[in-house]
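See below for the structure under consideration.
Incomplete set of chains, arranged as in the complex.
The letters A and B name the chains in turn, as written, and every chain counts its residues from 1.
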Amino acid sequence: MFMRVDKLQAELPVPKRKDPNAAAALQELLGGKYGEMSTLGNYMFQSFNFRSKSKLRPFYSLVAAITAEELGHVELVSNGVAMLANGPDAENDDTDGGDISGAPFEMMKDIRSFASFASAGGGALPVNSNSMSWNADMVTTTGNIVVDLLHNFHLECGARLHKLRVYETLSDPTGREVCGYLLVRGSVHAHAYALALKKITGVELEKFLPTPNIPLDKIPECQKYLQEGSHRRLYRFSPNDYAEMAAIWGNGEQALPTDPPGELEVVDGMPEGGKIHDLTGVASAFAPDYAPEEMFEIATKLYQKSR
Amino acid sequence: MFMRVDKLQAELPVPKRKDPNAAAALQELLGGKYGEMSTLGNYMFQSFNFRSKSKLRPFYSLVAAITAEELGHVELVSNGVAMLANGPDAENDDTDGGDISGAPFEMMKDIRSFASFASAGGGALPVNSNSMSWNADMVTTTGNIVVDLLHNFHLECGARLHKLRVYETLSDPTGREVCGYLLVRGSVHAHAYALALKKITGVELEKFLPTPNIPLDKIPECQKYLQEGSHRRLYRFSPNDYAEMAAIWGNGEQALPTDPPGELEVVDGMPEGGKIHDLTGVASAFAPDYAPEEMFEIATKLYQKSR
């Protein structure tokens, strides 16, 4: 089972301008082959399909707990996409809708992902930066633990490369913050899978890291998280379960040499996180609707009545 | 953010025989257009993309909390699929692997979804009963609240039809229990979206229910859940959030006339749930591996050391 908390893993700064192409670029980290839907989908189905869970508890717990974190990554990137497509709050502050006969969204005609406007009103979708759907070919869940973990290790390295490249295309702070946070957490996951494989095979796979060959200290947006020690922490993301992963992430294992030093640790619960930005409605785009005042009023009354 | 609890929403009985085609049939409820990946994907992205969250809090909370429940539905069906493909526990109790040169899985050659054996060792995948991938075309997140909620209402009615038909093809208790549980919970969600739309439009959409036109009392596997009152409950699936949905699911609203009577209520936390079945390894199918004893030993030592 899963529970939900109405916060984001990291607080995102408001975008400085509306930039649908930047939103589309960020989609690569959501629905691309090496995006968060993929890390989520792989670990989620691997944890469901895990054989011999009781005999391999530390490995099962690792995959199961990271699944929960990945749900929050999907949420974080999705919020970033919707924020970049929506733009600064003031710009959209209409609750009327007004006269729509003057082609008010003509600029959308030339964006890369027209369908994201027509279909989702700028919201996030499980597609990549070219609007191709995420799909089952992006899920590897063989049931063989070495193949699955090796796949996961490769996936996190590939995901790091993709995050770096997307980061290099974005000048807006919203998207850059998404990348900075995910680069730190993705590095943790790559490290974790390396250690899991080392326990089974004896091969010192963590010496591959960082892949690509760039340390996190080159990315300004990562520094805040490194200083907090985020690179040394795995959260259980559970009230009571998954503590067994400390057998892999812990036991004296240390941070990577290119990161701030310290021992790896499993942390109870979840990170403090930040608030979810309240996306302003755009009545002229029918989100939440054209002329939504009556609906707002209904919602207010309902809410007061129910308390 | 999301948290995870190492339990299933409903406890599943162990299958009486290994039945890969039944597992494949159940996949329709996982990755089909009207399956749990779709309900999850729709509500998850709708909640991420929700405009004017603060002004429409009861509606946002409803979609956000049901998202968390749907994660557990995906988990439940996935467990059912893997259990049906694995079969009764005793049959697979091999930790050796033995001589694989005698075509030990020849019977798999003729199953409908050969790839589910070759690729996933019988585990669940985000595909439908014909092995087609779930994809973004199955996600509607327009940002328009009436269109989204209306889509969701139609989705739950369609999903109920699919669950009924899949149920009618399964004789094994594992799959039937999955269907029985989901029929009750899916009916709750259809009811909830009907009420949400009624609040906005005044249309008594709940009078459509049940669709299809069969009451739950015709399904033996539903009775246990009806007796518990599950059909009157929405869980917050959250430590602290989403209480606002009581403005829609509550306020004196009643159970459907064809179900046991009573008032609708929002329940804190999550259902008690049941244990996750420990899928037996099948060494001859390399899950978790051929000759996994050494791996089991490593895991045991690691675990002891970390405690």
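As a convention for this text, a contact is a pair of C-beta atoms (placed from the backbone, for glycine too) under 8 Å apart; a residue touches a chain by one contact, two chains touch by 3 or more.
Every value quoted in this text rests on a predicted model; they were computed, and no experiment measured them.
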{"item": "Given 2 placed chains, full-complex copy number", "value": "6"}
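Going forward, only the chains that are shown with their structure count from here on.
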{"item": "Distance from chain B to chain A - Cα centre to Cα centre, in angstrom", "value": "23"}
{"item": "Residues of chain B touching chain A in the complex", "value": "1-9, 31, 41, 44-45, 48-59, 64-65, 67-68, 71-72, 74-75, 78-79, 82, 119-127, 133-137, 139, 141-146, 199-200, 237-242, 244, 246-248, 250-251, 269-271, 273, 276, 278-282, 285-289, 292, 295-296, 298-300, 302-303, 305-306"}
